[in-house]
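Complex shown without one protein chain; remaining protein chains in place.
Presenting chain A:
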Amino acid sequence: MSGEHLDEELRDVFQEITNVAMGRAADLLARLLNNYVVLPIPVVNLMERAELNMALTSLEEFESVSAVCQGFVGSRIAGEALLIFNDTSFQDIAELTNFAGDITPQIELELLMDIANILIGACLKGLAEQLDVSFSQGQPVILGQHLALNDLVSGKAGRWTRALTIEIPYRLEGRNVDCDLLLLFTEDSLKVLEDKVSFMLE
């Protein structure tokens, strides 16, 4: 995997194990919100930092978003999970969680953190199980609220240059909720991931 492009077979396996992991995460979210979660086809890529905005295909460049990131590390694999919400989503999420009061930035933050905990935790656990590794998660960090997506991407998304990216654009059926879970694996992790995956291909 030292070349510019991701090997097609590896991409396929990453996509499939992500499919399983995100399905488990979606099941938990669906139970929390009592609403069917439409499962997307995850997008797997090898990406330069400058291209990161292109990884976020389901969100518009100038949309107002809020985001949380959480680092993870273990078994010589390291990366970051980024959960990005379109700010128009919070009204619907508040309704689904039967929240009746005003949706203040503080409330939005709580909803964002609740959902980040569920989706990031379950996804990472699902991936780790299948790869037969274990990850420890760092503290979640708020990257910002009500930012333009462009500012978010160019600003604070970690110190990396090139990464394996997995984008999971979740949608709630019949609801105006857009949220993108982006998993970034550091370049150094790729070799380890490749080894783990080759076991699965045997």
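In the analysis below, a residue touches a chain if its C-beta (ideal position, glycine included) is under 8 Å from a C-beta of that chain, and two chains touch if they have at least 3 such contacts; residues count from 1.
One rule holds in what follows: contacts and distances are computed from a predicted model.
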Original post:
One chain isn't displayed here; going by UniProt, is it "Iron transporter", "Response regulatory domain-containing protein", "Branched-chain amino acid transport system ATP-binding protein" or "Sarcosine oxidase subunit beta"?
Top reply: "Response regulatory domain-containing protein"
Subject >> Of A:Leu6, A:Ala26, A:Met47 or A:Val177, the residue in touch with the unshown chain >> reply: A:Ala26
**OP:** Can you work out which residue in A:Asp12, A:Glu51, A:Asp87 or A:Asp114 touches the chain that's missing from view?
**Re:** A:Asp12
**OP:** Could you list which residues of chain A touch the chain missing from the display?
**Re:** 9, 12-13, 15-16, 19-24, 26-27, 30, 36-37, 39-41, 130, 200-201
